[in-house]
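Beneath this line is the structure, given in structure tokens, with notes to follow.
With one protein chain removed, the remaining protein chains of the complex are shown where they sit.
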Amino acid sequence: MKEIEELFLPDNVRYAESHEWTRDDGANITIGINDYAQDQLGDIVFVELPDVGDTFEKGEDFGTLESVKSVSEIYMPVSGEIIAINKALEETPELVNEEPYNNGWIIEVKPNDPDEINTLMDSSEYLKMLKGEE
Amino acid sequence: MKELQATSGLIFNESLLWEKGKKGRRGFSMPRRDVVPFPLAEGLAGDGPDFPDLSEVDVVRHYTRLSQWNFGVDSGMYPLGSCTMKYNPKINEREASLPGFAGAHPLLPPELSQGALELMYLLERYLAEITGMDAVTLQPAAGAHGELTGMLLIHAYHKSRGLHRSKIIVPDTAHGTNPASATLCGFNSVGVESNEKGIISTEAVAAIMDEDTAGIMITNPNTLGLFEENIRGIAEIVHSKGGLVYGDGANMNAVMGIVQMGKIGFDVMHLNLHKTFSTPHGGGGPGSGPVCVKDILKPFLPVPRITKEGDEYRLFGDFPESIGKVQAFYGNFGVMIKACSYILSMGSEGLRRASQLAVLNANYIKENLKESLYLPYDRPCMHECVFSDKFQEGAKITTLDMAKRLMDYGFHPPTIYFPLVVHGAMMIEPTETESKEDIDRFIEALKAIVAETGKDPDLLKKAPTRPKLRRLDETAAARKPHLAG
Partner (left out) sequence: MRYLPHTEEDVSSMLHAVGAENIDDLFSMIPGNCKMANSLNLPEALTEWELNTLMDSISKKIAVSPAYKIFMGAGSYNHYIPESVSYLLGRSEFSTAYTPYQPEISQGTLQAIYEYQTLVTRLLGMEVANASMYDGASALAEALLMATRVTKRKKVALSELIHPYYRDVVRTYLEPGDYEIVELPRLENGRTDISGVAGMNDLAAVAIQSPNFFGCMEDLQAIEGTIHESGALFVLSFTEPLAYGLFKNPGSQKADIVCGEGQSLGIPQSFGGPGLGMFACRMKHVRDMPGRLVGKTTDMDGRPGFVLTLATREQHIRREKAKSNICTNNSLCALASAMYMASVGGTGIRELACLNYDKAEYLKRGLREAGFKITFDSPTFNEFVVEFGEDFKYTYKKLVEQLIIAGTPLATWYPDLSGHYLLCVTETMGREDMDTLIKEVRS
């Protein structure tokens, strides 16, 4: 397990309390799990993805990540409609561990409210939250 | 420290079955053909399965070699919490393989199967006596199957009163089969937390018990090895709102002849014959999970039930409120014979003594290891005790590392990472069949391992090194499953 100082928490994304990251890519938002989450979960062996077209509210679970000995839900940081899922994760779930912010992305969402992403934490606020939690 | 228990020896590599053999070999004595071949209708015959052809020598060597890679109770101690890996008496095997028992067809007219019915009837009576409950079904195949049966009984009970209750209360220390069985029966599991003493309080149950709750599932003694002292109060609360109490009897080994389960508030409970009653674990089964009930649930028991009229035993199926069947026939009869033989061999004093010694062994281990390993509940335990890896956190050594290193010392690891309420849990249950010397050796081994965490933690990180294989890549196995050859 990494120490807090060792975590990689880039500035170009915003963070949810449940450790998902969101990136504003223009019309849509890309979502994944951050370095803390992937480190805590360990080797991901399977990702259960929603279907394109599904809609979820903020805070609802939209999928699961499985490691060898555990299953974790993934929660929507914003409300919206799924417009793309990362099919590569079917064959190579390890991308979530290896490249959590790039090729390990999980879903692309069309947000109900394009400003909702700004209610999430930036990297320094998230870091503070983590330290408070510890 | 004396010479280590585990050493090394000549063990063999052995390929897979289909990598051996030669077409035309046979390991089976084909019975004599005394009838002519009859033609088979067009298009029905298949190619037959692609099995290897092996000689008897091939088969015997293959499985002999495979067996030598295994650890069993006959090899050494299994301190697995909540599994009760006690010695499996060999005489029980002799009884189960008696031709009259082994060759019995389940649908024989009852006049021709009196011996089988008699044995089951006796076992039902003995289990009713041991638990203090009113009636027994031997039909469930294992503990989880017994839990499902219990849930179905509770469901049927409420349904017979025109009620549809949707919830079951499940403690945070419950075995995973508890909520899984509740789900199979259509119930939602509602969690209740154990208190700082490691047990459930009446207040916690009172806070969530309502008239939409069918009942509570409670393991007693619980998976922390502690007696649920508030059980009678808890049962009262559940009963007062019309619910029923299900007892998970997996830990019965701590209380035989000491606690009367029938008077602590249980309406229904299961037993594990492959735990408490010494039947062998078989590498994962078969087990047997009889369910014992109070009169209130008798009408709903699975059918057929064994009755005795005079000297005659019968199978009786006319119970209109019965939940039906959970197995095709009557349960795992072959396992029942072994449990019945065990009870007859031990007698009432023997069973009580077994529980007393199981509890003594566990407390002895607890006292001797509490300086080396963190003991979250420092109180007298029952037949098992729970430690954690808290002291080893600084050295970055986990419960898993210590468990793997124990194998190099010649012991099967304890139960790890369960119950969930203790982070990094290590649950140790020696059972009564382990001698003081073997337990002392086990204590010494764990102390040595804890000392290694300070001096040479790599020994743990790289463990085990003595068995046939080192740690296996479970990630690859789950990512790219190869489940058949």
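For reference, chains read A and B in written order, and residue numbers begin at 1 within each chain.
Methods note: a contact is a pair of C-beta atoms (placed from the backbone, for glycine too) under 8 Å apart; a residue touches a chain by one contact, two chains touch by 3 or more.
Fair warning: this is a prediction, and the values are worked out from it, not measured in the lab.
Screening B:Met85, B:Met133 or B:Leu244 against the full complex identifies B:Met85 as the residue touching the chain left out.
Residues touching the missing chain, restricted to chain A, are 45-46, 66, 68-71 (touch as defined at the top).
Operating definition for what follows: only the chains that are shown with their structure count from here on.
For this pair, chain A with chain B, the centres built from the Cα atoms lie 39 Å apart. Across the complex, chain A is touched by residues 417, 474-475, 478-479 of chain B. For chain A in complex with chain B, the residues that touch the partner chain are 43, 45-46, 66-69, 93-94.
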